[in-house]
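Apart from one protein chain that is not included, each protein chain of the complex appears where it belongs.
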Amino acid sequence: MRRWPFVGVVLAVTVIAAAFVFGAVERLGAQAPKTLVIAIGADQTGLDPQTVQNNESGFIMATIYDSIVNYKPGSSEVGPGLAESWTISPDGKVYTFKIRKGVKFHDGTPMNARTIAEDVDRAINPNNPCYVFNRKVDTYDDFTFGSVKAGNVVKVDVPEEYTLRFTLPEPNAPFLSSIAMVWQGIVSPAATKQYNCDAGQHPVGTGPYKFVEAVRNDHVTLEANPDYWGGKPKIDRIVFRIMPESATRMLALERNEVQILADVPPADYERVTKNSALKLYTQPGLTILGVAMSNELGPFKDKRVRQAMNYAVDKEAINKGLYAGATTASQGMPPVLWGYNKSVQPYPFDVNKAKALLKDAGYPNGLSADMMVSANPRGYNPIGGAKLGEAVQSYLAKAGVTVKITQYEWGAYLARLRREPWEGFAISGWSGDNGDPDNFLGDMFEWDTVNNKARTNNNARHHNPEYDKLILDGRRTSDQAKRAQIYEKANAVLHDDAPWIFMNHTNHVRATRANVKGFQLNPLQMFFHMELVSLE
Amino acid sequence: MARSADSIQLSARATSAARESRAVALSWRRLRRSSNLVVGAVIVVVVVASAALAPWLAPYDPIDQEFTNQLRPPAAAHLFGTDEFGRDIFSRVLFGARIALQVGVLADLIATVLGVLLGVVAGYVGGRLDALVTRVLDVMLAFPYLLLAMIVVAILGPGLTNAMIAIAVVYTPQFARVVRGVVLSVKEQDHVEAARAIGAGPIRILARCILPNIVSPIIVMSTLTIGFMIVETAGLSFLGLGASPPTPEWGSMLATGRSFMLTAAWITTFPGLAILVTVVAFNLVGDGLRDLLDPRLRGRL
Partner (left out) sequence: MWKYISRRLIQLLPVLFGVSVLVFFGMHLIPGDVVLVLLGEKASAAELERLRHQLGLDQPVYIQYLRFVADALRGDFGVSIRTRQPVIWEIQQALPVTIELSLAALVFAVILGITIGVISARRPHSALDTGAMVFVLIGVSMPVFWTGILLLLVFGGILGWLPLGGILDTSLTIRRITGMPILDAVLQGNWPAVRSSTAHLILPAVTLGSVLMATIARMARSTMLDVLNLDYVRTARAKGVAEGGVVGRHALWNALLPVVTLIGLHLGLLLSGAVLTETIFALPGLGRLTITSVLARDYPVVQGVVVIGAVIFVVANLAVDVLYAWLDPRIRYS
């Protein structure tokens, strides 16, 4: 019995050592052939495109679903999807799509114009038992298909088995780009029926990958769809692995435990580029980031105050220091998008000018305000809102503006911004959904004159009748050159109105192992066209 | 009758006085041998001094950002290095000490006072009141600490003050339970019976007989709990429920430094070390006090 403690220790040490050894051995043979692991920062909250609006869900859904039209690989230009071709009537109101033949959903049911119409019906028909508005918190359906409440919703009908026709109440130039979004992916109506209107846990689409399993907060597994109409995928399995910690994700990439990182913090760019086994993909981002101010409440009603805030912050320093050199913003959309006004320059860093403007507006001793932030990294803000908030807070303090920061989780953050009148600052941003300027300038800064309130994502509650008219014109015009001119003018107005502290346009950045081939970034940041990706 | 009661009182007092002086003599000897207490006390003094003198000791403003100076490793200019905003970590750790001590000590005081009140009332009054209070304490003790703290913070909203209230509320039952136990056992002792027999009011009994007995356990427990308070507050801040930016709270510094674990380990190391050293110090002092005042408590606290 004297030996008992020693036996215990030896036993414990042996077990631990064995685990080490086996663990290490395990890692050597870790990757089964033809599995691609993508690391994402948070779990999906459902995989039904009509009922979620969560980035990570979007990443995964892009591999499971097709839309009526898809974006072309690597771009935001629209090309064939479930529709092989389409025609638009001269008055811009009728879209007729020729639907691809011989395509089946992952559950074996056939895809044709009727099944597509059934799926779209739940977004536009209030009498549909699965009507989306009864279920969702937010939706993109209103700007895609129009709003039932406003009475301007599209009509769908099916003249032939493989012909689908949309009739719009008035011309809507961004319509095609909108139905290409991942949020308008087509779901098998049979699945929707089977799972009581929410197939989010059992997604069934037509895309290159089929859903296998999802372990909450751990991973989602997909396997190749060998009958995919776009060509058999080269990779057999894709696993989206949830890894909330960026340092751990980086390590996992270096060890080849994951092959693609969906988010790369700017501080790690150098690590990737210096490592020959890794590759960094960059693309000018279709994004904008800034600090929204409450244009309707508090001191920010006054344009001078808002402009003063823009002068008070050293955007170049922040963009260089925290964002590894992102482009400084000056208007409502990024330079890569047509309609950008090149003659408008960002507000320069000028604390004295800021103080002078504040004095003019009646705040000679500065002011104090609250700031809402959300720490989650977003596509348009890879370091998360809390860090940007801290940086801005420090600069504003030097101009006499005291800022108190409160942090919210993303869902709660959105709810607060949209539900209640809020006052102060709020970190805001946008990743383009469809490559159209209206998606930026309209969604984020337009005032809905019909319902007399700000549009859902107009966090700042910006209201300028001149601006609103320009946006409406832009939507109704079909000629792109003319639209570009309209949007350039709108951008100039927006710059002057300064509803936000315009911050930057981050690049869209992903990191992969060097042996990942055929992978392309696209401005919408979704994992489209994964059937083209292979591992060497 | 009165005379014999007086003499009982007298002799009781005499015995207790004799016992006291012997105890003090023993304590002094033990103190000299108790290096634990001395070492711990020294460290605590250093920490408190750093916290109090932080505005003068800190070479930089803890929230001043300088993007040209990001992520510098420890060097002469920045003893503990800088973080991603270019802020000096040494200064932030010093100011963090203020916050940790303020919050830790305050939460501890609240929990102690509330706990003593509840424990004394429940233990002394007894009967239905005691049963009720015990039930309530049981309910609160039925929650794992962090869960209860999270509920309180969820109700009150995130923030350092609310986190402090939450932690104080969560620890009160512990104090109450111990105090109640002591009160219950003392209540049955002879000299309390005697005091009651001669008609001493409850306040006198409480003050003369009961309170002196709870002083030692409370002092020890309080000291030992400061460490817990500091760690729990840091934990809540680490999870995002406590301090908000740019407050230099040690737990939040650890949380934000996690992303730089590999590339700039100093951002997490120094706040972590600070927490460790402070908590060790308070634990040493608490252990030392316990050995000094009443080693029998070793099994219970």
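Should a chain be cited, it is by its letter among A and B, assigned in written order, with residues numbered from 1 in that chain.
We adopt the following convention: a residue touches a chain if its C-beta (ideal position, glycine included) is under 8 Å from a C-beta of that chain, and two chains touch if they have at least 3 such contacts.
Note that the coordinates shown come from a computational prediction; the quantities given were computed from them, not determined experimentally.
If you put the hidden chain back, the residue from A:Glu84, A:Asp121, A:Asp198 or A:Glu296 that touches it is A:Asp198. Looking at A:Arg241, A:Lys320 or A:Lys398, the residue that reaches the missing chain in the full complex is A:Arg241. Note that of A:Asp218, A:Glu270, A:Asp360 or A:Glu466, the residue touching the chain absent from this view is A:Asp218.
The residue touching the chain not shown here, chosen from A:Glu257, A:Asp302 or A:Asp496, is A:Glu257. Residues of chain A in contact with the chain left out of this view: 1-5, 8-9, 12, 16, 19-20, 22-24, 26-27, 30-32, 35, 37, 45-46, 51, 133-138, 142, 149, 198, 200-201, 213, 215-219, 221, 239, 241-245, 247-248, 251-252, 255, 257-258, 408-412, 415, 418-419, 456.
For chain B, the residues touching the absent chain in the complete assembly are 135-136, 138-147, 150-155, 227, 231, 234-235, 238-241, 251, 254, 258, 261-262, 265, 268, 272, 275-276, 279-280, 283-284, 298-299.
In the analysis below, only the chains that are shown with their structure count from here on.
The residues of chain A lying in touch with chain B in their complex are 245-247, 250-251, 265, 267-268, 271, 317-318, 320-322, 375, 386-387, 389-391, 393-394, 404-407. The part of chain B that touches chain A in the complex is made up of residues 63-65, 67-68, 70-71, 84-86, 158, 240, 244-246, 256, 258-263.
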